[in-house]
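Dumping the structure here so I can ask a few things about it.
Heads up, one of the protein chains got dropped from this complex, but the rest are sitting where they should.
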Amino acid sequence: METLNLFIRSIFIDNMVFAFFFGMCSYIAVSKSVKTAIGLGAAVTFVMVMTVPLNYLLNQYVLSPDALGEGIDLSFLSFIIFIAVIAAFVQLVEMVVEKFSPTLYNQLGIFLPLIAVNCAIMGGSLFMQQKVGESIMNVGDSVVYGLGSGLGWWLAIVMMAAIREKITYSHVPAALKGPGIAFIITGLMGIAFMIFTGIQL
Amino acid sequence: MKLNSNLTAPLGGNNPVIVQILGICSALAVTVKLEPAVVMGLSVIFVTAFSNLVMSLLRNGIPSRIRIIVQLVVIATLVILVDQVLRAFAYDVSKQLSVYVGLIITNCIVMGRVEAYALGHKPWESFLDGVGNGLGYAMILVIVAFFRELFGSGTLFGIDIIARFGYVGNSLMLFPPMALIIVGCIIWVHRSFNKDLQEK
Partner (left out) sequence: MAINKNSNAYIIMYTVVMVVIVATLLTFAATSLKDRQNANAENEKKSAIMEALGMAGGSMEQTVKDFDEMIVPALIVDGVFTPQVDAAGKADAKPVLDKMADLKGLAAAENELPIFKYEKEGVIRYVIPVSGKGLWDSIWGYVALTEDGNTIAGVVFGHKGETPGLGAEIATEPHQNLYKEHKLFDDNGRFVSVKLVKGGAHEGNLHEVDAITGGTKTSDGVTLMLKNGLAKYEGFLRSLSATAAEDTTLSDDAVSEPVLDETFSDGETADVKPINVEEE
């Protein structure tokens, strides 16, 4: 139940975009068509599912105080380790996908370099670190959290792209066209997502 | 004179947040109150300025294949320094900023400026460029935080401004979505004055 709760929460309530503004850069830049949005969302979700548990293991067995031995506290290195894992993983995926599935590479590949600096990924790992011992108790939970956060981001960008495809037919004030209206829509969607507040399973 | 424009351009016509739409991720969550927004702004100025400086100094020796990783390491190192110093000397604020300090690493402004500017320019120019972009970012942060704190809690820097006249804080301003709407409005105003930025 706890795990299901974590999953639902990370998608709807603690939504990466609406509650924490994570991954806004690529969110605004790539949400112009539904097709590309789906591609980027998939890539983000995939990378999240892999890097959050990886970083969880590193955090538990290397970084946290006394993990390597009595009195050794490497927690100050967590930022650098997390980002290195993410960057290395993205690079690895890029190479593997390129070698084994050129079709997938053509669909997904262009987004991969964008992902290393997507705050949602790094944010996922940092939040995971905060939640250790509270709602994330084991590797399974961290996978669930990564998946939920990724799906939440995916959902947000696809919805946004769908709205922006429609909005091209509307009369938006010239100065608001593009990013301006995108921000306001995201804000309104965020308010809509607030109805999920307090859902507890 | 070119150096001056490095410093001032990001404040107006080429603002990293509202024109280039970079670095919004970490920008908004810390804007509930002015104090953390200012500290966050200063931290970003420090990181952009020094990562630009360091990368510019290193630009001729970096093997191109590991360029991105080197950038990340330099930026992450600077961010960790900022984080450690904040924890030691500004504990309360560092708790409010929580994970957002760490997210400066993935702040697209930092990476973007290093990649686009510092790798091709001299150290001093790069440094100013970093300061300028950091300032441009901090400016937006402070504007958003100003409105959110004033109307959300009726205070500025925690000092009672309008709440004493019976103003009841509008909690909606404290919720995340309002930050986005305020940025949307800032872009609106900004582009109304800078017609060349408007999208067709």
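The first chain written gets the first letter, and so on, giving A and B; residue counts start at 1 in each chain.
One rule holds for everything that comes next: a residue touches a chain if its C-beta (ideal position, glycine included) is under 8 Å from a C-beta of that chain, and two chains touch if they have at least 3 such contacts.
All figures in this text were calculated on a predicted structure; none of them were measured in a lab.
Asks: Which of B:9, B:57 or B:70 sits in contact with the chain that's absent?
Replies: B:70
Asks: Touch as defined at the start, partner being the missing chain; which of B:9, B:62, B:156 or B:185 qualifies?
Replies: B:62
Asks: I need the residue numbers on chain A that touch the omitted chain, in ascending order.
Replies: Against the missing chain, chain A presents residues 73, 76-77, 80, 133-134, 197-198, 200.
Asks: Going by the touch rule given at the top, which residues of chain B touch the chain that is not shown?
Replies: 32, 61-66, 70, 73, 77, 80-81, 84-85, 87-89, 91, 152, 169, 171, 174-175
The definition used in the following text is that only the chains that are shown with their structure count from here on.
Asks: Sort out for me which residues of chain B touch chain A in the complex.
Replies: 18, 21-29, 68-69, 72-73, 76-77, 79-80, 83-84, 98-99, 102-103, 105-108, 111, 175-181, 183-185, 187-192, 195, 198-200
Asks: Can you list the chain A residues touching chain B in their complex?
Replies: Residue positions touching the partner: 18-25, 28-29, 76-80, 82-84, 87-88, 116-123, 126-127, 130, 173-184, 186-191, 194.
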